[in-house]
Each structure stands twice: as C-alpha cells, then as structure tokens.
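There's a structure below that I have some questions on.
The other protein chains are all here in position, but one chain of the complex has been omitted.
Going in written order, the chains are labelled A, B and C, and every chain counts its residues from 1.
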Amino acid sequence: MPGTPPTRFVYLGPEGTFTEQALRTIPAAEHGIRTPARSVPEALEAVRAGEADAALVPLENSVGGAVSVTLDELAIGSPLVITREVVLPVEFRLASARPTPLAQIRTVAAHPQAYAQCRNWLLANLPDAVVVDVLSNAAAAISAAAGEHDAAICAPIGVSRHGLTVLADKIADRADAVTRFALLSRPAPPAAPTGDDVTSLAVSIRHDQVGALLAVLTELAVRGINLSRIESRPTGEQLGTYVFFLDCTGHVAEARLGEALQGLRRICADVRFLGSYARHRWSKAAAEEPLPAAAGLSNADFADSAAWLARIRAGESS
Amino acid sequence: MPGTPPTRFVYLGPEGTFTEQALRTIPAAEHGIRTPARSVPEALEAVRAGEADAALVPLENSVGGAVSVTLDELAIGSPLVITREVVLPVEFRLASARPTPLAQIRTVAAHPQAYAQCRNWLLANLPDAVVVDVLSNAAAAISAAAGEHDAAICAPIGVSRHGLTVLADKIADRADAVTRFALLSRPAPPAAPTGDDVTSLAVSIRHDQVGALLAVLTELAVRGINLSRIESRPTGEQLGTYVFFLDCTGHVAEARLGEALQGLRRICADVRFLGSYARHRWSKAAAEEPLPAAAGLSNADFADSAAWLARIRAGESS
Amino acid sequence: MPGTPPTRFVYLGPEGTFTEQALRTIPAAEHGIRTPARSVPEALEAVRAGEADAALVPLENSVGGAVSVTLDELAIGSPLVITREVVLPVEFRLASARPTPLAQIRTVAAHPQAYAQCRNWLLANLPDAVVVDVLSNAAAAISAAAGEHDAAICAPIGVSRHGLTVLADKIADRADAVTRFALLSRPAPPAAPTGDDVTSLAVSIRHDQVGALLAVLTELAVRGINLSRIESRPTGEQLGTYVFFLDCTGHVAEARLGEALQGLRRICADVRFLGSYARHRWSKAAAEEPLPAAAGLSNADFADSAAWLARIRAGESS
Partner (left out) sequence: MPGTPPTRFVYLGPEGTFTEQALRTIPAAEHGIRTPARSVPEALEAVRAGEADAALVPLENSVGGAVSVTLDELAIGSPLVITREVVLPVEFRLASARPTPLAQIRTVAAHPQAYAQCRNWLLANLPDAVVVDVLSNAAAAISAAAGEHDAAICAPIGVSRHGLTVLADKIADRADAVTRFALLSRPAPPAAPTGDDVTSLAVSIRHDQVGALLAVLTELAVRGINLSRIESRPTGEQLGTYVFFLDCTGHVAEARLGEALQGLRRICADVRFLGSYARHRWSKAAAEEPLPAAAGLSNADFADSAAWLARIRAGESS
C-alpha cells in the first residue's frame, strides 16, 4: 500500500537473541522496521514517545531475567497495553564455527543464564570443557564465529545469523522451557475476542494482607475468571503497597470479565488494565487447552442471567 | 374516585388478632375490603385465584407460628411477590370484662403461644391463677368478654373490639418482640427504590453443603449486599435440596443488587424473586439504621466502576 | 438394678401428642418416669432445676410451632445440651369413636396446624365437613372419643390411647413431613462419636452482615464441616446481634470439628455448644446417607496432616 509507512517495531536487543527471534514470528514485523533497544525501559520509552509503534520485550521466564524490569515499567509511567503475546520455546544449541567432535571442545562461550539452563547437559557431555561467561547469547555466537572459543551456547537465530554449525540441538535441561514476550503499544481499543483470550492487569493492594488478596481472587472467582499467572511485586512508590500482576482468562469486551474488572476497580487501591489479547498456543499439548468455564459461569450463562434479571425488573413471573 | 373498585385485602384470621391489627396500619386497607382467611394457604390462594388483590400474612417470628407455612407457600406454587412489610410490636395486654384487682383473677384465657411469651409476668403477678388454653388471641378476648374467664391475654385490637378493660399493659416477657407481616400480590413491577429497601429471595441449593451456601453468600458479599435474615428449609419436593430464604439489603432496580441476583441465578438450582420493598422501620433505635455500604461498594461506586470499564473498552488510558 | 432411681423425663405435653409418641421411641424413657410439661420453657426449667434428668421438646418443623421457643430457650439461660435427637414422621390419621363411612362425617376436630397440613386431603375427601378448631392433637382425639365430633385428625398415639377407629391413614398433604425433637440435659461429656454425628451450635454475630456469616461458614468449610441446618434469630438481649443456629456434621471429639469450633470461638461474639449426638436416621432414603467428606478433609486426612506437621517441626525432611 503506497504511502502507508511501515510499522516501527523496537525490541530488546542486541540482534541475534531470542527477542529478535520472537519478533520475527509476527508477520507484520517481517515487513516492518525492527530496531533493537539497549534495555526494556528504552524500548518502552520509544513507544511512549511515539518513536516506535510497538515494542517486543520479554515478560516472563527463564532467559534474560528481564521480567522484573518489564513488570515494573508496565506498572508505572504512562500506560501501555499488550496487544499480542509471543511464546517461544527456549531451544539452546551448541554451535561452532566448523564441524567439531565434542571431545575436542575445550572452551564454550555462554551467557550465565544460558549456562545455568544447560548445566546438566554440559556436565554429561562436555565434562572437561571450560565455560566462559559472555554478555548475551548473541555475544556467544559471535565469539564462536570469530574462533575465540571452540563453541557457543546460543539461540537458533544466532546459529543462522553467524553461519555456525550445530553440534548439538535442544541441550536445555528442561525441555519445555519457554519465554513469553509481550508486544506493547500505546492504549487503543483491543482487538475483538477470539474465544481464548488473556487479560493482563496490574492491581495495587493497600497492604500485605491475605484478606486483600483473597478479595481480589474472589472478585475473579465468582465470575468464573481463572488466573494463569500471579506475581507480587513491592512498589517503590508507596511503602506497604504491593502490585499484583495477574493474567486472567477472558477478554475485556466480555460481560463476565467486564463485571470482574469493575469489581476489582471498586476494591483495589488501583487497577491498571494491561491489555486483552489472544492467547498464544505454541503446542498441541492438553495442558494448553483452555479450561472449560465452570458450571453456570460461561458467557452464555451470563447472557441468560441478564435476561432473567430483565424479566424480574419488568414484573414478569421470571 | 367513583368507578374504582376498592382494593380487596385478605388476611390471616380470625378477626381481632395481630394480623388484622397489622393490616389496619396500611392506609389503603382502611378503605379497602378486608376479609379474614382461615389459614395462610387459603389467603394466598385467594390472591393467586384473583379473588383478592393482596394478602397480609405473618412472615416471621413469635406469635402464631405461621412462619413455616408462609415460607413454604412462597417457595412453591404460582409466584407471588411481597410489596410491603409491616412490623408490629407484640404487645400483650391482660384484659377483663370489667375492672378487677389482680388478686381476684382466678382464671386467664390465653393462646398457648401468648401464654409462653408472658409466662414470667404471670408467675410474678398472678402466681395462683389458672391459665386456660384457647385457640387464638381473639378467642381469649371473646371468652373474657363473655365472662367465661376472669381475664384474657390478648392483642390491643382484641381489647378495643370487645370493649374490655385493660388490667395490665405490655406484659410480654421480651419487650422488643415483634411480628413481621408480608403483603403479597401477584407479580408486578416493584415500586421505585427508596434508598432503604429489602429484597426477599427463595434460593434452592442442590445439597446441604457449606460450600454451596458459601458460594451464595459470596455472590452477595462481593457486591456489598447484606442479609438481615437467613433461614433454611428442607423442600418436600426434591430429596436433598434445601431452600434458603434470604432478606437482602437493596432493591432489584439497583445495579449492585441486580448483579448479585444474576450471580445467584447462575450458581443456584433455582432462585425465586419474592419482591423488593421499603424496609419498615418501627422505631428510632440505632439498630434499625441502615448499615452504611462497605468501602467501594456503594451504588455510587458501582456507577464509577461502570464508567471506568467503558473507558477501558474504548481504548482510553483509563 | 435395685437402688438405681428411674430416669426422670419431662416432655412437651399434653399426653397423646407427637412429643409423647417421640419420647416413647427412646428405650430408657419406656422404663423411666414421663411427665408432660405445659410449655417448652417449663420443660427445660425442670431440667435446669434438677427436677428432671432430661426433657424432650420439638426442635424443628411442621407441627406445634414450638421451634422458636425452643431455640430461644437454648440460646439463653443456663446451658443445656442435646444428647439425642428423635425424628418422627408426621403421620396424621382421621379417626372416629366407631367405624363410620366418610360420607357421614359432618364435623372434624383438628388442631389448626394439623388442619393446615391435611387441607388438600380434606378438600378432596370431606369437602362438606365442618372443621372445628381444638387446642391440640390430643384434644382432637379426646373430643372424637367423647362423641363431640364425628371424627378427629390426630397422631397415631392419640388413636391407640383413646381406642379410636382409624378411618383414613396418612392424610397429610406432604408425605415426607417430619418433626425433629431434642432430648436435653445438663452439660456432661458427650457420648463417643458414632461416625455419623451432628453437632448443634448457637453462634452470635455482631451485626447483620454477610461478611460475618461468610466468616463463620468459612471456618466450617475449610475443615470440611457441612451444615444440615441454619437459622437466624434476632436476640432480645442486644440490639443488632443475631444468633445463628447451626447443625454441623461431625462430633466435638473429632480433630476437624474441634478445630472448626475453635475457629468459631475466635471470630464470633459468642459460641454456645449445644451438643454432639448421633444423627437419627428414620428411613433408608439416599438423601439421608451421610455425605462423604470432601477430598482431603476426612478424619484420616486430619490425622495425616498432623503427623506431617510433627515431622516438619522435628526438622525431618517431611
């Protein structure tokens, strides 16, 4: 479409890491502009300032340790919303500049967290190799390509980008590790519900009391809203206040999630809406099937009860 | 108004009992037709059949024991709704055909439940009198008027109707006893909220489990709805099913009670709406003051949270 | 056993009513002394004063309307405990001094509540008979025996005691109606658990708030304690205080009910223990089967968790 400027994506850099790999699974990003940012705050500021349209940053889990930074950024400052999630299996590869028998590998470049996730494999397969810390998975690939080290632990994207040879695939100790990334934009009406959506919230509670958290969960439970994630973070702003990051089943446009959100709004010190978006399913595993709504708590049940209330209010004998 | 037929009231008879006295506190009943019924079911059937416009029957408490019958009638059969409650202090009087010193009273006619409620007074003041059971408070007054017994325990209305002399006033052992009556009609749109209303419900739960009742109360609690009465009754119709009679604060036309009712509809085997009506305050006691809404759960808070949700759904930064 | 004085039972009179019939189902009562009391308070005072060893009074339901009186008596005054419950099907009979075709019955003596419970049968079978109110089921039987009325609605015990002829059996409109009686004694250690026991409590809550009742039910629910009855009663003593009468599954000697009771004690204004006793099963109906304990909440689970805690406290690796 002539005249339409390409979408400007920013992502947590450097190039050649999992975040770039995740970004490239988004079709629009393949045709858009992709700029690495030095840190999560810098990526988000680019969006807030209008210098980028969307930022992809890691939200959760094993690699990179950036979770806390992302969460803290989402909870404060000018609001951003998640418009898409990308879940990427964490597949580490042992790669080298040229085909090399494992027995000849003496040094392995690895980011410390990549090393931590592949430690058992290394103990079993390269018990005598020296592991040298480097600053990122991309840096590991670069150093192997440059011949500085015999091999590197790196992401699949690092292998292809630097023309490495894969010596061993899927070397992570936990086969099912994934990293979850969020694509963040300035607030806008969410996409329509797909039937299997996630809504993310940052909820502030006045004090570290079970009762307050119970009240939050009760607001969700009575509407049949499940949680796929909960995490507490102390806030730096107010002593004694906690922020809970919640990932809820459902979409803000649905009656039942809408009712639950209103309930949270009423009882919490603050509720920040972080977006409704389609759940990313990355496998066919049963554990990924959406849970069926509890008895009486489906969207259809909400419609039925609303109709019943209307009849009662009209004085019909229900 | 020529041409407008008078409202036809039926009430639990006989004449001269507390129910008639309660009915006469309703202005419309003073000018309407008042017909005693032999029993609560007969009174309600008259309304159901269209032979009467409204029935006043005892709903709760001390005198007459009719509670269970009324509740059972409300829970089954064709629906009726409460349009008004009347709360009447239970004031028993000792009355006689003519002025008589207490020391000369040898026999006292009394309905067994009236006797039970005045027993301590009788022990203290008429220790030697013989109490003779009769079938109603009205019957007691009649027998005293006829000289069959030296005195009667009766309702104020029995004193005036039969021209008796009051020998002692307020002889009930519990000074604050009241009876609560319900005026029942065929379903019709409820009167507008007054700000201090009661909504009555009959809620069926599948089994006698605390969990099911907890779920019911939770639906109310998360919307800040209080209960002023709860009573469980086994149903005769389905084994293992219980009916709970609930009196809730609030009015069906309000957002928060509406939301709570929908919640009950979704989780209960059955919910029967028994009416929203102004709470009857019969004294200035502090205990009768309506409880303030819990923090965040006023009608204003419900309006605020609805507006907030609308902003979020529109993609505004809340 | 020579020298052992017979147990002295008192019951809600008069003779020939359901309460006497219920008392005679207790073997010890057959051989003990049985004295009718004029009212529930009088029966209980006889026990409190040591003039009787036990009192049988109606606790719940359809006939006699005595429930409120009994509950109020149990909630105040010097404590009594329930040591046994008796559940008696309410079987009304139409009886006469001599065999009489129904078509010849012109007058029927009946207590008003007996009449209310047999109304549909009377409408269908004796549509033209006049029903004459009498003061008790026993009085109805007496008047039929004396030939004052052609027939009487009475309890089975009234038939046999007065040598009446049964004209129709089981004439109550609800076939499954029962009355539940409580045998009350002065406080004493409860009998050992039977595995299917009931514990009755009177629990005072400070205000008519759902939250307070939720807290009570939560204390029960987390220990897997179910309720078979709940009833709220305003107290005469403190304005704004409610008493809830609860019948719980389980026995005070069991760990899980003991833990629940302690929880209630901590959060309620007052908890009065009204006894642990074997549940009376009067039929083989499935609805009477005790509910199985919820997952993880059986007495065995309580024993397992106590052993686990002991291991943890001892520093074993659980």
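As a working rule, contacts are C-beta pairs under 8 Å (C-beta built on N, C-alpha and C of every residue); 3 or more make two chains touch, one makes a residue touch a chain.
These numbers come from a predicted model, not from an experiment.
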{"item": "Shown chains that the omitted chain touches within the full complex", "value": "A, C"}
{"item": "Contacting the left-out chain in the complete assembly, out of A:His31, A:Arg106 or A:Arg229", "value": "A:Arg229"}
{"item": "Residue among A:Leu217, A:Ala253 or A:Ala306 that touches the chain left out of view", "value": "A:Leu217"}
{"item": "Selected residue (touches chain absent from view) among A:Tyr115, A:Phe181 or A:Phe302", "value": "A:Tyr115"}
{"item": "Hidden partner chain, residues of subunit C it touches", "value": "78-79, 187-190, 215, 218-219, 221-222, 252-253, 258-259, 261-263, 265-267, 272-273, 295-297, 301-302, 304-306, 308-309, 312-318"}
{"item": "Footprint left on subunit A by the chain that the document does not show", "value": "39-42, 61-62, 64-69, 112-113, 115-116, 119, 133-135, 174-177, 207-211, 213-214, 217-218, 220-221, 225-232, 236, 239-240, 244, 285-287, 291, 294"}
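As a working rule, only the chains that are shown with their structure count from here on.
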{"item": "Same-residue or different-residue interface between subunit B and subunit C, half as cut-off", "value": "same"}
{"item": "Equivalent-chain rotation between subunit B and subunit A, CA atoms, steps of 5 degrees", "value": "180"}
{"item": "Whole-Å gap between the CA centroids of subunit A and subunit B", "value": "57"}
{"item": "Shared-contact residues (touching 2 or more other chains) in subunit C", "value": "none"}
